[in-house]
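Quick notes on the structure that follows.
Here the complex is missing one protein chain, while the rest keep their positions.
All chains are identified by letter, namely A and B, in their written order; residue positions are counted from 1 within each chain.
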Amino acid sequence: MRRALTPALQGLVLAGAVLVIVLLPRFTSEFRLGQFTYVGIYFVALLGLNILTGYNGQITLGHAAFMAIGGYTAALLILGRSGFELLGQQASHVLPQHGMRAIFTIPIAGLVTGVIGCLFGIPALRLAGVSLALATLAVSVSLPAVAKRFEHLTGGGGGLSLPLPHAPFGWHVSSPHWLYYEAWVCAGILFVVAWLLVRGRVGRAWRAIRDGEVAAVSSGVSPAVYKTLAFGISAAYAGVAGALFAIQVSYINPDTFPVTLSLLLLASVVIGGLSSLSGVIVGALVLEFLPIYAQAPPILHLQFAKEAGPVVFGITLILIVLLIPGGAASLVGRITRPVTNRAKSGSAPPSHDDFAR
Amino acid sequence: MSTLLELRGVEARYGPIKALHGVSLTVADGEIVALLGANGAGKTTTLRAVSGTVRHTGEIVFEGKQIARGKPDAVARAGIAHVPEGRGLFTQLSVWENLRMGAYVRGERRTLRAEAPRVFKYFPWLERRRDQQAGTLSGGEQQMLALGRALVGRPRLLMLDEPSLGLAPTVVQELFRIVKELNADDGLTVLVVEQNANVALDAAARAYVLEVGQVAIEGDSAELRRHEGVRKSYLGY
Partner (left out) sequence: MALPLAFVWTEFAQQVTSGLAAGAIYASLALALVLIYQTTNVVNFAQGEMATFTTYVAWSMMHHGLGYWPAFVLTLLIAFGAGVTVERVLIRPVEHRPEIVIVILTIGMFIAINGLVGWIFGPEVKAFDSPFPNRSVVVGGVSISVQDIGTFGVCLGTVVALWLFFRLTTLGLAMRAVAFNPGASRLMGVRVGWMLALGWGFAAVLGAIAGMMAAPTVFLDPDMMLVVLIYAFAAAVLGGIDSPVGAVVGGLLIGVVINLLGAYVNFVGQELRLPTALAVLLVVLVIRPSGLFGRVVVRKV
């Protein structure tokens, strides 16, 4: 893996980033703080997506569906059967009687979603590349309908309203501050976990599978195990992000995590740079702020329709694919190192196969 | 006889690997010229440089004009038919549809109407089996079809890449007999790449021997047959 910056410089950048994140609340309004909380939530989701698609090469268009599962898990655990019935709905007997503290639901949501992700990963082994993308797209499109149908479990189309969030255990922290730190602490922990996974044996196995499954098998790597693991872990990340999101918004319904979000998540991770953990922060910032600034560009004092967001997003993604395929993360490399001569002209030899199919 | 095709100092590479280190040869109008050499000598690459399927530097002049670089379709339109290694048939299309594609370069319908009878004269069985899927033909039949398809386009120069590959000796004999007949009757100019030096020298008037991407030996076929190096390395005696 090419390193654009020396380890010392990397450490410095990381320390700086941590400092910025910790001190940010002092310098921004509450509204902005909410936006940066979303950045943290997206950061978690995108870490998971990058693991699956960037490092393991399995393309998924259903990441938002896993966020939905995490979000609903957290919501149901927070409400419990009693809370559910308070909303005027008949609750499923699967739910526990009493709700629990929001903060505890986050790891549980992650775990539940992770297990479901592993279960999904198993049949996914039969599918590759585009077929997998199609299958995940299909799941993503179907999930809202399924959620609406099983009202006893999900509150149907009306969704679930959660009690307003506040710092637990009687800590004297304002809600926005609490949510911000909650999201970023999760993000920090999960970043470290991702970093350890990626640079270790697991990450090497993932990359080996991505770059050539047959070759990986002959080196003793079992694709079944590692691909399923990648699915499970990325789903767990999405589940945590979904739980954080539901807690932040205090509401969840089948349309909270639509297909378009899955597509935007993928777009963001590509813009930030596939298989680059540091690029994920760019992706998260883009996901939160690009639609806002596309709709109301700051200097121009113009106001566009809210659809301007997706248009700019899509065009940005297209331009990135055409011009800067490595995403934002690859730009850092270009700035800090001279451009090396790329392999010369002259294509690979046309094989026998080119002409005799 | 005028020069139809001339290569001057042609170099070609596949990525970082240089395959041709400056090849120069000529093919005169109405000649059959053979390009011999061992595996990896650069024979196929030379044909590819002419047809534009591999990028090259150096000059390639056809009918007095520089050929279009890197545009195989333009080269085909200029009148060079390249039957590649492996024949390049459309295996999922029928015999007739393959022939139609051969005529595409000059305007499918008119050309096919005019040229098909001639091709059927040399390969009568093609007409009987016109609806058969090309991929189900035997190796020899496929080679004949590939040749027929190239002829339908009324080429000025026919380039054959290893036509004998994988074929039984009797089939190879028949194939080259037809090539010689075409050359004698219609004045078709042929550049043939072959590993089977014996049968190639039998059909061709002149030959070049390539070694490691360069012309090592050249001359007319009789000369080459007597040449000791050629005899030992390529003719086996």
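In this section, a contact is a pair of C-beta atoms (placed from the backbone, for glycine too) under 8 Å apart; a residue touches a chain by one contact, two chains touch by 3 or more.
Because the structure is predicted, anything quoted here is derived from the model rather than measured.
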Item to check | Of A:52, A:233 or A:264, the residue in touch with the unshown chain | outcome: A:264
Checklist outcome for this item: Missing-chain contact, candidates B:3, B:26 or B:91, resolves to B:91
Checklist outcome for this item: Only one of B:72, B:166 or B:219 touches the unshown chain, namely B:72
Checklist entry - Touching the left-out chain: which of A:47, A:109 or A:139? => result A:139
Next on the checklist: Need a quick check: the contact residues on chain A for the chain that isn't drawn.
Outcome noted: 53, 57, 59, 61, 123, 126-127, 129-131, 133-135, 137-139, 141-142, 145-146, 148-149, 214, 259-260, 263-264, 266-267, 270, 304-305, 307-318, 321-322, 325, 350, 354-355, 357
Checklist outcome for this item: Against the hidden chain, chain B presents residues 51, 53, 72-73, 76-77, 81-82, 84, 88-93, 97, 100-102, 104-105, 108-109, 153
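To be clear about the criterion, only the chains that are shown with their structure count from here on.
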Next on the checklist: Just the number, please: Cα centre separation of chain A and chain B in whole Å.
Outcome noted: 56
